[in-house]
Structure formats: C-alpha cells, structure tokens
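Notes follow once the structure below has been shown.
The complex appears here without one of its protein chains, the remainder shown in place.
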C-alpha cells in the first residue's frame, strides 16, 4: 500500500469522482489506477497533475504513441517501476510491437551510455553544435521557409484519442 | 578541454580516421564532433560506442526523427549539456519545429513529475497493469493476429539516412 | 542561448504578456527570467507550467520558505544549475541564512549518501516501517484524534506572498 | 535479504551495540532498522554514517520535521524505496499530515518537472539571479543587518528530539 | 515477469543460442540470466549489448574484479535492483569480501554526498584542477616518460577470465 490512504471511487467526493470519470474515459479503461487514487489523498494535487498530464498527452505535433514511448523512455531512465508498467501498457495498447519496444530500449540504453561518457570526459560543446541550436538555430530564425518538417500523418490512434475525449 | 587529449583527424591512425569518415558521412556533417575526438583517446571505446550508436539509430520500426527526440528526452532527464545540444541539433535538422520540441519537453517534464510522485508515495502497480504488461501482455502472446500496429510511413528522413549510409 | 528562441516581453502576445506580468508580480521581481521567456516559445507549455508551479508554491500546510528550500534540495539532487541559482535566490530573499543553507545542504548530502547505501546493499523495508506508513499509517487511519500536528505559525513571508497575489 | 549479512543486536560487538542503543534512543524506536544492521557488516561504515546522520538531523536553524521532509524529498527524487518509507514514517511521527505530504509531493513533482525543462532547453542563468546568489548574494555580504530571517519558533518536536539525546 | 516475453534456451534461434552459450561460458554459470532472455525478445539488442558488455569487461589496464566493483558502484548510484544483485554476485565470486564491499559502499556513499554538495553550492572548478585535467593534464601530454603507472599484477581472476574465453 502507498504511504497515503487511497480514495476509492465510492468514497470519493463529487469533484474527485469527476476526475476519475475523465481519467477512465480518456484512457479507455474501466478502473481507476492506484496512482490517481493515491493522489486523491490530496485533491488539489490530483486535479493539477491530471490536468497537466491530460494536456501534455493530447495529440498535436506529436502523436500519442510517440508521446507514450517518450514517457516510457523517461521512466526507464528514472527507474520508476509503476511508470514503466503504466506507459508500457499504454504504448502496447496503441500498437507498440516487440520490435518497436526493442528499438526504443536500444535508444534509451545507448544514450544513457553516451550521456555519461560526454559528462565523464567533460566534452565541450562544439561551436558548430552551439550555432546550430542557439535560439533554435536556423530552424527558429526568421529565415525564408526552406525548412521541410517531416510529414507525419495523423494516425488512427490520434483520432481514437480525440474521439475518446469528445 | 575534456579530460583526455582529443585526437584530431590529421593525427588519427587509419582505423580511427575510417570511423571519423563514417561518422561524418552518416550524420551529413563536415567536422568530427568533440565527443568522438575524445573517445578516440581510447580507440576501442570509440569503435564500440560508434558501432552501437550507429546500429541503434538505423531507421526500423521507429524512424530516425523519433529516435533523436527520444535521445533528447533521455539527455534532458539526465541533464547532459553536450548531449542535449547534439540531439537538439540533429532533431532540428530532421525537421523538429518549436511546437514539436515544446510538446516533447511537455512530455519530458510531465513524466519526470509523475515518476517522482509514483515513487514518493510508493504506489503499487495495479494488477490490471501487471497483467497487461507481463511477458509483453496480450500484444506479445502467440494469439491470433488481432493486433493492428499503428501505420507509420517511412518518412523522407528515413530514406535520406539510408542513402547517406549507402 | 537556449535551444529555442526566447520571447521578449515587448514581442509577446497578450496572453503571454499576462503570464509574464503575473510571474513578476508573484515573485516581486522586475524582469522576466530566461526560463519563462524560453517556455514561451511554446505558449501552452508556459501557461501550464506556470499555473502548476504557482499553485504548488502557495502557502498552505507548508510555508513558502520551506517550499523554496525543498525545491533547492530537489534541484541540488538533480544537479540543475539554473534551478539551483533560482531557488537559492528565492530562498535567500525569504530569509535563508548561511546556517540554514548549510543545514539544508547537510541533509541533502547525508540522504543522497544513505539513499545509495540502502539501494547498494539492497536493504529490505522493516515490517515496522511498512506498518507505520501503509495507507498513511496511524496518522491517516480513522482513529480518535490523538495526533498533534506540529504547530507552525504563518510566517510573515506567507503573508507577503499572499499580498503579492492579491 | 540484503547483500551482506545483517548483524543482530544479540550478536553485535559492544561498540556496534552502543551505536544500536544510540539509534533506538535518538529515534524513539524499540528495534534496530535493517539499514543499520546491514551497515554493521562493515563496522566503520556504520559508525561513520550514523555519526554523520545524527549530526545532520540535530535541530538547529531548521527544525527536525523540516529536515525529515527534505530527506523525503531527496529520497523521492532518487526513487529509494527504503528511504522513502523510513522518512515518511519519521515525518508522520513528527506530525506530517496528508495535506503536508501532499504539498511536499507537489513541490517535489513540480521541480523535478522544471529541472528537466531548464536543462532540456539549456536555459542560461539570468545575470540578476547570478548577482543575487554569488558568494551568498546580498544576504551573505558584510552589510548592515537589514536582513530579517523568518521567525521560526522551536517546535515541540525539536525539544522532544533534544530530550531524547540528553 | 518482464514487459517482453523472455526467450528460453530451447526455443531460441541458433544465433541467439550461440550468444547464450557464450554468456554462460564467459561468466562460468549454468543458466541464462533473465536479463539476456529478455533482451532476446529483440535479437539485435541482445547481440549488441552482449558484445559491448563482453568487450568492456575484458581484463586490460583494469582487472575484472575492479570492473565488477565499478559496475556495482554505478548500479548502486542508479538504484537498479537487478544490476546490483548481478554485479554483487559476480564480484563476490571473484573474491569481494565484506570489507571490500563495505569500503566500496563507503566510497559510493561519500561521493554521492559530495556530488550534491558541489552542485548544490555551485562550486566552480579551481584553475589548478582545470590545468591538471585539460586534455589529460601532464599525464597525457607528449612529455618525457616521467610518469610511473601504478603497478598492478595480473590477478588470478584475470587469468581465469581469459581462460574461460579461450
């Protein structure tokens, strides 16, 4: 059991219950995960974290599956068991195959390695990298529109997510 | 300067120079980044890390831009300055806009928050999440092929990357 | 310079400028910190992060100085330079002396040490600690009110913060 | 079981037993936690860590409950299960309510988020923040005593702790 | 169970089985650890990670026991349960006593403490330390060979490891 008493659906105050309903509808699940039942021990925290998470996970310039995989990458880097299980479940539901998970983990592993090498040797940022990224680099400066963003079709998942919210 | 002497292109042994050439060709850049010139102070490390990174970054089930953004998410979570600059530059080159970066950072920020809340409250994994993920969950078990992976068209970037390697 | 173009006050859209004004008023400062000018490169991120931070920092069961010192402890543990400078400045303004900073750092250092020892030796949670914390332990169970919360007078700082918001 | 044999009270050498007694007296508990029984597998480590921790946790410019909550914030940021349970138990005993825990976790979550955003975007420290913190800023420079530290009454907890040590 | 289906020895494809055989021979164990059976869910990851790890752990300028203890120090700092158990087992097998483990943990604990203090106070690198380490410092510059590397006899362990690979 967590270190604060979880608030079950039946005992929840109306405004907490409304958030629980929104969580289940948005995630297309039929139970309230322990994470949210625990945050409900301090209702303002529940409300704020859910609102922030829900906003961040809306499909936009990135699709929902990509966002869930980034969330999994972050959680693996931090070693958070609950979060790894939760985002793996969500990404699987959205279609993450073993190969996609394998490639994701390969990237997570590789760059956790290089991160420590760059720091461990105290490598300095190349002037070229600095110029390419300062203030957004060429991509962000008011230049003629030579930049071609990668085309990313709205996936079915995105639509499904949008529908779930509507 | 880093804590080991960087090996410049002109002083490099032939096998180191071959790796330098491969790095510049693969990344479509005309200089050898400090990171690799530093690893060259211990040639087996240079060879192994480059090989591993190059393998991990091949387009496959995930495209290269997604991989660079995951690399950036990992580097931001670890706070590695060199790596953040490097992967931001690479992702920008592949078309990452301010909106894509903003959504990526939103996800990175949000889940660094929830990771610490899940741990801080010692939330237990729900049995439903456990079942959905154990051994890959439904997605990985030898079931009839009801699973529909998200369609992801090979982007132009992917082709460009492949061409660069050929 | 950061990796996205900062939005200066004069160029900011009205809704961004409104947030900038709120930040300066709440923090009693006469400039917009780089952090917020950078988040403004993706306005929804600016709005969400500021709202969340502002909510979290309201005086309540904990006073504002305690919250700033906890923020500093978190930032020191994560090694975030910007954040360490920012929360040190805020805590100093609220009255943190060298002795308070010294004791705070002593606690941060000590428990970064013990955290790694507990993990490094794989120490198991004592049944006594488990019982004392599950579901909030005795403190959270519906027991007769024998619990005496520590008395904490609202500090002057708290009032000042409240005034700043009004 | 941990990765070294725990030393039980009855088998402990006199100098280890003396430390065990001091731990139980200081913490007002009637058992030796697994953490300390494990460190006793290497007695100099037990002695040094206990001495350092005991010194750091003395009430001084900060009270004991604040220190336990900072310890919990650090442990949550590091994801150390044992430590989270241990400091939650200690803080609960000193009067931490669900609301105090909720606000603490809100701060921990919020700044783990902003820490990664500040790093992820590579935000530079504002000159104003630098000036306000260098060498302690105005607070630390030998100026006339215009600084008003926040008033913090010694709590009952502090006295209790002191009594326990006497 | 992990989040991908483990590949058991009997079901493994020949190239996976060859790696399993190499793992067991190199580590002198008669079972395939869960870690490798899980990576085999994405065979290229298994191949790459094993190859990289095996290369890194060859005895060379450092002996194998030292490397296992460094691996344990890294794993304790990251709080990775599986890895802590795994490297503790390997180091114990190579002769790590309780005293060696105790001193290792003392170093891990101490420097996790000082790391956070140096960052928390934003201490600047002394010019002397900078000069002593830039580009490898005196140790790495093309000077007459006044440098005397510490003598480190190849341990028995090293020979055993070499034999195992032959």
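As written, the chains take the letters A, B, C, D and E, and residue 1 is the first residue of each chain.
By our rule, a contact is a pair of C-beta atoms (placed from the backbone, for glycine too) under 8 Å apart; a residue touches a chain by one contact, two chains touch by 3 or more.
Just so it is clear, the model here is predicted, and its values are computed rather than measured.
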Omitted-chain contact residue, chosen from B:79, B:95 or B:109: B:79
Touching residues on chain D - with respect to the absent chain: 1-6, 41, 44, 48, 52, 55-56, 133-137, 140-141
Missing-partner contacts on chain A, residue numbers: 72, 75-77, 79, 81, 84-85, 88, 105, 108-110, 112-117, 119-122
For chain B, which residues lie in contact with the unshown chain of the complex? 3-5, 41-42, 44-45, 48-49, 78-80, 133
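One rule holds for everything that comes next: only the chains that are shown with their structure count from here on.
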Give the chain pair, either D-E or B-D, that is connected by more C-beta contacts. B-D
Pair from C-D, B-C or B-E with over half of its contact pairs in common with A-D: B-C
When the C-alpha atoms of chain A and chain E are each averaged to a single point, how far apart are the two points in Å? 31
Can you give the whole-Å distance between the Cα centres of chain A and chain B? 16
What is the distance, in whole Å, between the centres of chain A and chain C, each centre taken as the mean of its C-alpha atoms? 22
Two-or-more-chain contact residues of chain A, please, as numbers and ranges. 1-5, 41, 44-45, 48-49, 52, 55-56, 78-80, 85, 88, 98-99, 102-103, 106, 109, 122, 133, 136-137, 140
